[in-house]
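Missing here: one protein chain of the complex. Every other protein chain is in place.
Presenting chain A:
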Amino acid sequence: MLKVEQLHVGYGSLEVLHGISFDVPEGAIVAILGSNGAGKTTLMRALSGLIPIKSGKIDFAGKAVGRLVAEKRLREGLALVPEGRDLFGSLTVRENLLMGAYTRRSRTEIEQDIERILERFPRLKTRLQAHAASLSGGEGQMLAIGRALMSHPRLLLLDEPSHGLAPIIVETVFEVIEQLNREEGLTIVLVEQNAHQALEVAHTAYILQSGSIVLNGEATTLTANSAVQELYMGG
């Protein structure tokens, strides 16, 4: 579904990603693991079109999307839940969800989708008219995911969804990710520092180090790999 080849990305003259290649089959959860500063967020921004790529290819559902602007990539079905959520803080929860449906037209379908998202995230139901900035970290992450789902994506990119959340909330977030994949067949690319939990939900994983992929394989194989354990799972 998503095929990335020899991707080079950077800021100005600084190159951050040095020729990244990976594959995301339809229906899979793929984790990209790496420590702080490895280039995970840069990769997510490049995939969603927020920053231009220097060279390489991004094919999505058989179409070259590497040169499309972010707005067009969303319309192709690529949605990003950005690092730090990036909610519209002065908008209400409901307005954030409506923004997620910006590219869609049918009012009735949008209302139905909001209902469905509130069923999935019941905690948002009571906060529907609250400003997004007033949400707790967990609620905020639910809203960020819900907002991305409103566009009916075919592929969901998640940038460190567990970041800054209490352990119990992290648990819930990963459950949601697994459910979305299992129940709705949503293809997911998950970027994480939290390797332990990411490997539990992912099918395959890639290890990103200083802008290069140094290791990849089945999630179970990587979980057993001693180098991965030492580097990313605290031994």
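The working rule: contacts are C-beta pairs under 8 Å (C-beta built on N, C-alpha and C of every residue); 3 or more make two chains touch, one makes a residue touch a chain; residues count from 1.
FYI, contacts and distances are computed from a predicted model.
A.B. asks: Refer to UniProt and select, among "Urease accessory protein UreG", "NADH-quinone oxidoreductase subunit NuoE", "Branched-chain amino acid ABC transporter permease" or "Cytochrome c domain-containing protein", the name of the complex member that is left out.
C.D. replies: Choosing among "Urease accessory protein UreG", "NADH-quinone oxidoreductase subunit NuoE", "Branched-chain amino acid ABC transporter permease" or "Cytochrome c domain-containing protein", the correct UniProt name is "Branched-chain amino acid ABC transporter permease".
A.B. asks: Please pick, from A:N36, A:S90, A:Q129 or A:S226, the residue that touches the omitted chain in the full complex.
C.D. replies: Touching the chain that is not displayed is residue A:S90.
A.B. asks: Out of A:S48, A:S162 or A:T204, which residue would touch the omitted chain in the full complex?
C.D. replies: For the chain that is not drawn, the touching residue is A:S48.
A.B. asks: Of the listed residues A:V9, A:A38, A:L80 or A:L190, which contacts the missing chain in the full complex?
C.D. replies: A:L80
A.B. asks: What does the interface between chain A and the hidden chain look like in terms of residue numbers?
C.D. replies: Touching the chain left out of view, chain A contributes residues 48-50, 69-71, 74-75, 79-80, 82, 86-91, 95, 98-100, 102-103, 131, 133, 147, 151.
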